[in-house]
Each structure stands twice: as structure tokens, then as C-alpha cells.
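One chain of protein is taken out of this complex; the other chains stay put.
Chain naming follows the written order as A and B, and within any one chain the residues start at number 1.
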């Protein structure tokens, strides 16, 4: 059997290190496609001139290009037989990715817990993305529910990693050279600096984008993500394809430009839940809430912790959870991240 | 309120200068996407070798990539609350855009006229696109009908700019170094040189292209054009998205290769009307008419003034206006432009 049927729950062991296949060089082509696929307008990622005025060599790839590329590498080894993508923690962007960089990914199994039904289990991996100089560009923990291939395989000892509720601001890595002291708010698109945002403030990002099957398949293929459910209409009775959760992250993040144009670089991923699936034909909207604000050591650069919530059109403004603590109908994504913003 | 709700009619004043946000670096990625989105085949834009044989450093970006990028920058400030895009005039391409260039846009308000209904008004802006060296690459006037935000806002003094009916041939700017004396007609795809076209001659471009929702959304996002009607199916009762008028310009221009393969560079935009909306599922066809022919100072380079008309499939050949002077059913676009062609 030469084809990859993916790993099952019993194939993972604590401490196992998986070097994922197919390193990937990114270029201006990936950047252009990102702009075509998402309504992204962040000035730092759009303009070499703007990035240079902020102390970088040129415009980096969108931080989510780095994330999706690294994530895509892990799919054949981690989530081909996944039932659900359960969460993220301890994510940090460690270095910008520029056109010409080659990314690869390595994961370590840091947790295992068989479910009481005996048919599935939760696998926790810490994934690291590295560039062609073996410098880490990104790391994060995610956990997924994976089917057992052999229901009779014995349950492993339960190991549930102790994960931080959020990345402490002091652990965030600001790209070398980043300097927002000459930041041009007019070019960036909005006047709001870090001090203009209040803890708890909620922002409705107003715009919406209707999703088609082709959009998400182009994107998901671009990241070389091989999960069958995204591409093969014969997997579901209704012929629909399940949209890659990362596609929703990018849509919501791009929509959040309207109100958060200066939340320029994503540097931390504290938590994330893909609350409900998105399908073609749905229209996605987004809102954000300010969770925290912190200084950094870089000139003119502060950090803002944001909750980014994607919802389907028609969901009441600022929907999140009901009185029962469960997510409200129509919520698609609940993401908790850190971004860098001019002071 | 941190989000941009766009400017309303009463927010504009004569002489106001708006520096539009989010400068944009273009690359081979934008070029490749342009070729994927439109059936464009102009040799000068497809081949570095061909462009070099014409005296350029390498193949420039399609002139409409420059136009769409600059246009897209203006949308959040000029047409977010526009009811209609009424016209173009005095457009000139001033310098080719090459991969690696960063474009930004600045507009000046040059005309204002409140409509008699008191609810809307016409705003005239002269927009200029500049590269990273602050060299102008493109300028044009467009006017749009914009809603008033406050119906009680007083009407401004009416100022209607005196716009040229067409850019005089002597004012066209030929890119530095352009030389068509060694032009390879075989490589370009057609043998017809400027002298082969007659004033008044009409050309049916034969081919058609059926448009899908994804096509135009990818394109319009690529230009970072944020007008909601293009992306959000919930804006219309029928769930359709209104296709960005510039998408129709690019489709028609690309189709016009068949018969006008040597109308290589767009250097002037004399006038343009988005006559009726295009929707996904429609098939677009195009025809052209030769309006004028002129020499230029560059070796082997002439100028041809063309009317480019886009129509829906099923519209009779060479449809334009009826006896009543109104546009015929099925006409989508009526564009009047100058291109450079070998003598």
C-alpha cells in the first residue's frame, strides 16, 4: 500500500517528532493570491515602501500565509483522520516570512487522551514552522480529535499538557527592526492608535463577504492542505464541501481591517475555536473585542489582544455565547490573538 | 465609531485633496492573476523578451492593472456611498508600472453639483496614481453620484469642471524608450498595423466569455476595491453581486485582442460609461470602432483612438444606441480610449 491513509489515534506516542513533508517556497504569487482570496488591506503586507518605513526590508507575507502554509504541511500527518479541530494555544509568530523564503514544519506530540467511547482520542501537537535557514518563524499548539484505526488498540496513558490561557505579552516576539515611530496613519487607512482602544471595546466590522466553493478550494489547495472534506463533494450527502477553518480565520481577519487597520502584525495566537462549519453560499461577517493592551520593547510598537469573532450574516450584532455558556447560533469562529499596533 | 462608513456628498468640498490609503506593491503574482482572470494576450505584457525588443526594460504590468489598483485605492474615500459611477475623462497613462513598483493614489475634488432631489449629488475627482518614486503613473477624472448622509446639509455651490471631450493626441505620453521599428507582428499575433485600420471601421471581436461570481470577486479583491455590492450577496434581494465595472473593461479589452492584437498600450481614457450592470452567468462579447488615428514622436509608434463596446451575448452585432439616442438593450460598457500601435 503506497498511498497515505493518514495516522490514527493509536499511531501517536508522547514525545514523537514528525517532520512534515514538502517544504514550500513562497513568493509574490502567494501574496497576490492572498489579496485575491481575502479582502486583506493591511498596509504593511501590501506595500514594500510602507514596510520599509516601518523598519522592515520589504513587505512580509501576511502572517496567516505563514500560518496556513505551516498548518497545511501538518495535515497529512496530524489531521487526515481528524473528526474535529478542537483548539489552539501558545501560538507565536517568531520571524516574518518574506518572498523567497522556504517553509517547513515539524510537530511534537505533547498530549494524548482516549475518549470514553473508545473510538476516538485527542492528540495534542506543538508545531513549529522553520525557514530555509532553520530559523523558527512560527509555533503553536493545536489539538484534534482523531479516529482510532483499530478499535481494539489499547488506550495510551492520558497526558494532557498544561497550556497557557494566553501568551503573556512579555513573551511576544517583535520582528527585528520594527519601528512604528514614523508610522503613517493616513497611508495605513485609519487614525486609531493603541491608546484609542479601550479594554472591552467591541467593534462591528460592518462588511460581509459571500463565500463560494471555488474561493476556499483555491485557498486550501494553495496551502497544500490535503484534507479530503474540503475538495471532494462526494464526502457529504449534500454535495457540499466543508470549508477549511483557516479560511474563516483569514476572512474574518481581513474584514477586521475596517476598524482595526492598524492592528498590523499578528504575533500571538492565544486560543481559537472553530465553533460551527461554514459552507459556500453563506455570507461571513466579523466583530472584535479588545481583551488586553501591552507595551513592547520596540520603538512606537504596542501590543493589542483581540477576540475576533466570525459570524454568519443574520446573526445579531456581537453574538457570542448564550446564557447557558454555549455559543450562539451563527457563530463560526472565536479567535483570541495578539497583534502589534502603533502607540 | 472606528469603522469607515465612507464619505457622503456633504463631506466633499472643492479643492479638497484626499490621499488614499494602503499603498500597494505589484509583482509577477498580480500579472499571473490578470492572465488567469481575463483572456488577455497582449505580447508586450506577456513577454519580457517582446517588451525588450520594443525598447522597454521588461514587460510592464497591464495598463489596466495600474488603473484598477489606483481606482481601488479611491473607493473607500470616493465611492463607498456612490449610487452610480457616471463617467471618466482626461485619463492618461504617464509611465509604465513594473513588477516591484508600489502604487498609491491621491484625488482632488474638482466639481460638486447637488441633484434637484436633494438626496444625492455628483462629485468630480481628478485622481492621480504615483509610484514609490512619487512619479505619476496615471491620472483621470471620474464623477460619481453620491448619497447625502444628512438630507438637511446645505447644497454646495455648483461647480462643474470643463472637461475635454477627448485627450488630444499631442498630450498622450509615450513610455520612454518605446520603439516599434523592430516590432514582430508574428509574435504579437496579428499582421495589422496602424495604416491597416480605417476611421470608422468596426471590428466584431467574435469571442465571448461567461462570467462567474468567483471571477469578479477575485479580481475586485485583488485591486483592494472595497465596494460592498461586489462581495456581499445580502445587499440585493436576488442574492446576486453587482460586478465591478472595471471588470467589464478588462474583459472587453482582453476580448478585443482578436482584431486589435497590436493596439498594445493604453495611453488615454477619453470617456467611459458603465451602461448597464453585468451579473454572473452572463456571457460578455465586445466590438470596437476606430475613432481617430494620430502619429506620435516615438519611432514606429502611432496612436489609435478606439471605442470599445461590451455587450451581453444575444445583443445584435455592433449594437450601441437606438434612434432615441439611448443605449440599446444589452450594452454594458461604452469606452473611448487611446492605444499605441505600430505604424
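Note that in this section a residue touches a chain if its C-beta (ideal position, glycine included) is under 8 Å from a C-beta of that chain, and two chains touch if they have at least 3 such contacts.
The shown structure was predicted, so the numbers you read here are calculated from the model rather than taken from an experiment.
A.B. asks: In the whole complex, not just what's shown, which of B:39, B:136 or B:299 touches the removed chain?
C.D. replies: Touching the chain that is not displayed is residue B:39.
A.B. asks: Which positions on chain B touch the chain that was left off?
C.D. replies: Answer for chain B: residues 27-33, 35-39, 41-43, 46-50, 58-59, 99, 186-190, 192, 196, 203-210, 212, 214-215, 258-261, 281, 283, 313-314 touch the chain left out.
A.B. asks: For chain A, enumerate the residues touching the unshown chain of the complex.
C.D. replies: 2-5, 19, 21-30, 32-33, 76, 99-100, 102, 104, 132, 212-214, 217-219, 221-222, 224, 226, 228, 231-234, 241
The definition used in the following text is that only the chains that are shown with their structure count from here on.
A.B. asks: Since chain A and chain B share one sequence, what rotation angle in degrees maps the C-alpha trace of one onto the other, as a multiple of 5?
C.D. replies: 120
A.B. asks: What is the distance in Å between the mean C-alpha positions of chain A and chain B?
C.D. replies: Their C-alpha centroids are separated by 36 Å.
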